[in-house]
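Below is one structure, written out as structure tokens; comments come after it.
A protein chain is absent from this complex, but the other protein chains hold their places.
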Amino acid sequence: MKSAWSGFKAIVIKDLVIELRARQVLPTMIVLGMLIVFILRLVVEPSSGRAEMPMMAAAALWIAFLFSGLLAQERSFGVEQQNGCIDGLWSAPLDAGTIYLAKLLANVVILSIFEMVIVPAVLLSFSLRVTGRWLDLVIVLALGNLGISSVGTLFSAVVQLARTRGALLSIVVLVVLLPMLIPASFALLVLFGAMPEEVGGSGTLAFVGSFRAAQGYLLAFDAVFIVACWLLFGVVVKE
Amino acid sequence: MRRWFMALAIVMLMLSTWLGLTKGQIVPVQRNILYVHVPNSIGALLCFAVLLVASVAYLITDRQIYDWIAAAAAEVGTVLASILNATGMIFSRAEWNVWWTPSPRLVSSALLWFLYVVYLILRTSLPGSPRRRARICAVFGIIAFLDVPMVYISARFIPDIHRPDFSFESSWQSLALMLGMVGTIVLAGVLIWLRTDLLRRRFELENRLHD
Partner (left out) sequence: MITETVRSTDVALSIRSVSKAFTARPVLRDVSMTLRRGRATCLYGINGAGKSTLLRIAAGLLRPDAGSVSIEGRDVREHPEEAKRRLGLISHASMAYAELTVLENLRFTADLYCVSNRAVRIEQLLAETGLGPFRYDCAGILSRGLLQRLAIARALLHEPSVLLADEPFTGLDVQALEHLIGIFETFVRQGGTIFMTTHDTRLGLRCCDRVVVLDQGVVLLDKTKKEIDPERFAEDYLSYARSQN
């Protein structure tokens, strides 16, 4: 256990130090994110009413997260490409699952740094206010972050292993994350004040429209996929 | 052996169609497309289940045959999912006047289709050894399958104003639907079987050419 923790910590710190020092991916992520927000802000009709703004803002935020997230994920195993460093990881007495969790944490941290830049950008360009619900916003974004990173880290290793193009990574990650986006957007819309918190569900579906249920769903989604990816990681990198 | 099953499937499907159009016709005529839509929905989901089981089996046993079954299931599933989406859109247009709307059923169908297509793209574009490709596709198959229940649940968050409230009342209708479902399932099974065989023979041929 001690050795697993030692290796885990080492990989997380190493990834973050390299990223902060070399700035391989964060600047591009931020610029891409800002461009996406800008483009979406522009394509919203200039004369649109206040109703459309929160919707476009939620869209802009998640799209920026997804696509910049892809860049971050490509990095997670792309950084091991040079100098055969990946062999250094695989030949170490470290369980594959531990390596996955370490890479996951590094990705989550990097995406969080991105988040701290992009969220104010979105709020500003779409003239939104999130009064008093900052904690909820942080939670929703963190849950989204975890979901995006969990799937992305796994398939980044696949892409690196198969020496294939990043385009494959994009379609795989995006399709798997699709279900998460529905409650995620709903949650954001509630936070941006565009939707009431509890919309009565019709018929059998009691939790349609519940904000807490949306958060619960995101939590469940993250739990399922982190565990699944963690377990399958060892399988996928077995050569 | 397979020919009998194939014939059986075709007979069932034809019977289902005939029944659906005559004795069991549903009143607003466009709803009869449900006789195609619902069986394909079951079929596409079952193909995915086959894909999952084959993927897991491949990862556990490392035997090629399961990889071929998974690939065959993906191909057949894609066809079924395409029909599912097409009929869903036709129904949506006829019933609610929009070609597509994010209603839970349509969203789930669309995601299923996308999952299948991405699986096929992975299969064809991954470079490297077939074994590695098989392993990666198997892992994706498992992760993708987890998505299916996830989307059924998450689609509940979409306020679904259109609640389809028809039911198959008369026994003729139920019979037609049942025939359609069983026929589609049998047909899908036969096609998967055929396709697996084809993949296996191609592999053996390639190996023989090599030696």
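Per-chain numbering from 1; labels A and B assigned in written order.
As a working rule, a contact is a pair of C-beta atoms (placed from the backbone, for glycine too) under 8 Å apart; a residue touches a chain by one contact, two chains touch by 3 or more.
Owing to the predicted nature of the structure, the values given are computational and were not obtained by experimental measurement.
Asker: Any idea which of B:97, B:124 or B:207 touches the chain not displayed?
Answerer: Touching the chain that is not displayed is residue B:207.
Asker: Would you write out the residues of subunit A that touch the absent chain, in ascending order?
Answerer: Output for subunit A: 2-3, 6-7, 9-11, 14, 17-18, 21-22, 79, 82-85, 87-95, 238-239.
Asker: Please output the residues of subunit B touching the missing chain, sorted low to high.
Answerer: Subunit B touches the missing chain through residues 129-130, 206-207, 210-211.
Rule of thumb we're sticking to: only the chains that are shown with their structure count from here on.
Asker: Averaged over CA atoms, how far is the centre of subunit A from the centre of subunit B? Could you give it in whole Å?
Answerer: Roughly 30 Å, centre to centre.
Asker: Of all residues in subunit A, which touch subunit B in the complex?
Answerer: Per the touch definition, subunit A meets subunit B at residues 151, 154-155, 158, 161-164, 168, 171-172, 175-176, 178-180, 182-183, 186, 199, 201-203, 205, 207-209, 213-214, 217, 221, 224-225, 228-229, 232, 235-236, 238-239.
Asker: Show me the residue ranges of subunit B that touch subunit A in the complex, using the header's touch definition.
Answerer: 59, 107, 111, 114-115, 118, 121-122, 125-128, 132-133, 135-136, 139-140, 142-144, 146-147, 150-151, 153-160, 163
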